[in-house]
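The other protein chains are all here in position, but one chain of the complex has been omitted.
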Amino acid sequence: MNPDPQDNFENRLRAALQPVEPSEGFADRVMTRIAADAVKRARMGASRWFVMALAASLVAAIVVGEQWQRRQEQAGIEARRQLLEALRVTREKLDLAYQVVNSEARSPSRDAGS
Amino acid sequence: MKTNWHRTIGLILIAAIAAFLPTNNAAAADALLRLPNFDALESKASKVVSISLDEKLLGIATRFLDPKNADDSAARAVISGLTGVYVRSYTFDEDFAYPTTAVDAVRKQLNAPGWQRLVEVRSRKEHANVDIFLLVDRDKANGLAIIASEPREFTIVNIVGSIDLEKLHRLEGQMGIPKLQLEQKESRK
Partner (left out) sequence: MARADGHGVTEWETRQADEVLVRARGGDTAAFAELVRAQQRMVFSLGVRMLADRQKAEDLAQDVFLQLHRKLSSIQSGAHLAPWLRQVTARKAIDRLRREPKHEVELTAAEGCAVEEQDADPLLEQQLRGLLGELSPHARAVIVLRFQDDLDPVDIARALDMSVNTVKSHLQRSLTFLRERATRKNLQASIRPLRAVNATREPT
């Protein structure tokens, strides 16, 4: 009885595709590569962390710097406002003295004897 | 009997002369007054203005003055040489006979050598009293103090530093400050 040609072909295919071993020392080469990769990743990791930390610091510095600048600006605006207000009050009281003096000068007789 | 007006002029003259005479008393007094807490006034006041600008804050304020603005430019000229500007002002909704204890504490400091009362005005009509003091040291004005009391407002102003009366005079055009002792000096020249 002739074997089924299809089975025969598939068996030939199986025979053709028998697993093969890599060359001697394959596992050692893999371990060497893994060790090298670990060193590389550690360096990358450190530098990545450094870059991330640096980026975070820069962002924080910019934010803090902007906040500081904003506070300085607000402080300056407020200081100017207070200065002008202080000078206005000073002017007002000097004006008051002037008015009192002037009104007294116009009617000195009223204050005679005081 | 001298009227209030004559007394005022006399005081101004004395102050003007004193401004040019060397004084034996170096300014033992401090131009910076120790201003007390005016709690009794503050508790009754409807509006409180409390300003304390030391040299550092004056520097900051100067940087924010607009040179194109007339008021700002005048202010910049006045505060040049100043090391402090302090104001305490209390406004009341009703006539308030505030206690004078705290005010007396300030007046006491103004009795120290060097402080000279430049102006003293008492008006029964406006019920306003204004005292203007100047701290003079070797014909330089190093301090200015104003105590102004009205029925519904009380104000103390203390300016510290080299006060340029000329520049203060220039403010008059912009701010309506009365021409006081400078006219007197000019009249004597």
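Letters A and B mark the chains in the order given here, with residues in each chain numbered from 1 onward.
In this text, a contact is a pair of C-beta atoms (placed from the backbone, for glycine too) under 8 Å apart; a residue touches a chain by one contact, two chains touch by 3 or more.
Note that this is a predicted model, so its numbers are computed, not measured.
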Report task. Can you pull out the displayed chains that the omitted chain is in contact with? Result -> A
Report summary line: Logged for chain A, residues touching the omitted partner chain are 6, 9-10, 12-23, 26-31, 33-34, 37
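Note that only the chains that are shown with their structure count from here on.
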Query raised in the report: Roughly how far is chain A from chain B, going centre to centre by Cα mean, in whole Å?
Result: 49
Query - Complex contacts: residues of chain A adjacent to chain B - result: 72, 75-77, 79-80, 82-105, 108, 111-114
Report task. Can you check the complex and tell me which residues of chain B touch chain A? Result -> 1, 3-6, 8, 49, 51, 53, 57-58, 60-61, 63-65, 71-72, 75, 78-79, 85-87, 89, 119, 121-126, 128, 130, 132, 146, 148, 150, 155, 157, 159, 171, 175-178, 180
